[in-house]
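Only one structure is covered here, and it is reproduced in the block below.
With one protein chain held back, the other chains of the complex are shown just where they sit.
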């Protein structure tokens, strides 16, 4: 949907998922630090609910793309030409995120599916989004093309990180990075909507002005800095909130464990277990 | 062989190998989960048979490319010009897959060849396929070029995954990913055949229509989703089949081991052995 | 600031940081080799001071870009056009390095922030610098464009290494590599200044001469060799200095530990702990 709503919808989805992650991962990390056991019985349930919500978002996206008034209404080919391929491509993007959500649910619900499949399908979904976007924006004005292609840095960067998580699972830094990319993608979709389809009657942007392109490039970086700050603030809020609920000595344990963890970080990969 | 059969042949090879892998790797993974020992005496034999079949497929491919009526019949250069370079390039692709099959056999048959050489040569074979394809499709109509170049994502992605398996061997998620890429490559070769050389008298595709290119790009993604679903279905069938053969308590053991394995996943790389 | 000072300023910043690292990392590495414990109580303090200085440098850079006589003075948009976008882009680059400095300080000051966040934000800062540079040099003379784009190899290479350090922390070889790239970036900024804005009345370079471009390409390599030599010399000086301060037997311990460390290098990743 090449209009404001067509960008606000996915933007909101990514923003909601990103903000949720910016609470979930800090909570999980700080919680595990304070415990000797890594197992927590509520995590699978939380993961399944999250995956279900993500699947629901994706299905809403598919339906919106298909059944808006000028959508294809599930017609793909009629009378010698393809019907509304733009909407079909968007539907395909949502479809892969639906597949990712389903894969997440299956990974946590079905015991015989190996961990890591969830991350793999999510990486594929992110890659597919970027892949389709890349071939999507031919023959458009320079600014339109540029503002969409900038998204590829976020999307392919995200795909790479998520794929890395297949191998290195539960690394808090990678999870926070992924979170920040999700938030930035959300805010950037909104930005695209505001630039290409000014909603409040503001004047249109000159789509061929080189200065506009230069500003948008820089603006993209600012969005990431904002995303990073949101992740930091939410991380701190979660820590502060969890500390208030717990007894004081848990805080000390975290401090001690962090030193230990730093030591582990330094020695694990290179020195093996000889110094433990 | 620039005709329907020339695409159906490699398509079938990749499809057969991919489908076989979608049974083999789940079987191996689930079998190992239920045992305390990682050794199984039939594996090397199965691997050698598979490698022999793959080598046979490749030799069939080479012979087909060389000795079809309009093939080069092993003539490379005659009367000041190269003979049928297209067929020679296809032969070269098959040749590398033959080399990969031989390397697999040697790795399992000859005790002094280190594990990992099999994956390395397979990665090289996949890379070579993509490398030759890339320089192969110059000066063709846009759709022809595009539909072949899409294959490069599958092929180079596969080469990367297989190379990663040199270092991280026997990771079920990487193996399933490789499997899904092999299946998609198989179905995509068939798709290319149907699009460029419609076999049942269906009308030809307009090779310059941008909408056709956009549809094919999206269709490529759908193929991958189908490949992923096939892998999932076969994985589940293998699990269900193995569970019927075994005693019920094995199922429980798998569940427990999965929890343990998840724990290991989380802690192995980063925390070393200090928490075991 | 497209003049000599505008390149000498960041050049000096990178050079100072690089030279400092070429002393800090050898010191830390040799010190840890001579001790059985990996913990040293002065390191966090040193890291925090370094991060504060880097933040200060970045703020100086932002202020210089904004408040030079022909700078934007914090005006971004006025009278229907963007104000001094070049300076704004430079400010944005400095801003990300400021964020990296702040992230470093927080990682060492605040116990609940996980190690690795510092490296992540630094990698993002380096990536952003390259990202903005890439879109920055359109429509310039060939030599100007080329001499700036060469920097991308250093910057993106650096971003990759720093990101790798999120996962493989405290690897002395990666740290020395990063150090050499920082020094080269510093000297290259000075080189750009001397080539594009000859400061001592020397004749201007012909910006379209292909030979100049070829020389500059080669010169870029020489700079890296010089940077590598500086790292080696400082490493040796630190070793010699530390050895003079210590008792002789520490030196022997280092020798023995190196053998052991080499052994560990060989076996850690592949053989796990079975041979220790």
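A, B and C are the chain letters, set down in written order, and residue numbers restart from 1 in every chain.
Quick note on the criterion: a contact is a pair of C-beta atoms (placed from the backbone, for glycine too) under 8 Å apart; a residue touches a chain by one contact, two chains touch by 3 or more.
Remember, it's a predicted structure, so these values are computed and weren't measured experimentally.
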| item | value |
| --- | --- |
| Touching residue (missing chain; options B:49, B:168 or B:233) | B:168 |
| Candidate in contact with the missing chain, chosen from C:2, C:109 or C:173 | C:173 |
| Contacting the left-out chain in the complete assembly, out of C:4, C:82, C:135 or C:239 | C:239 |
| Full-complex contact with the absent chain, from B:124, B:183 or B:213 | B:124 |
| Contact with the hidden chain (one of C:2, C:109 or C:225) | C:225 |
| Residues of chain B in contact with the chain not shown | 38-39, 81-82, 85, 88-89, 92, 95-96, 99, 106, 111-117, 119-121, 124, 128, 131-132, 135, 138-139, 166-171, 261, 264-265, 267-269, 272-273, 276 |
| Chain C residues that touch the omitted chain in the full complex | 29-30, 153, 168, 171-174, 176-177, 210-215, 217-218, 221-222, 224-225, 228, 232, 235, 239, 254-255, 258-259, 261-263, 265-267, 269-275 |
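Basically, only the chains that are shown with their structure count from here on.
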| item | value |
| --- | --- |
| Superposition rotation for chain A onto chain C, Cα-based, multiple of 5° | 90 |
| Interface sides of chain A and chain B: same vs different residues, half threshold | different |
| For chain B paired with chain C, centre-to-centre distance based on mean C-alpha positions, whole Å | 42 |
| Multi-partner residues of chain A (at least 2 other chains) | 168, 171, 261, 265, 267, 269, 272-273 |
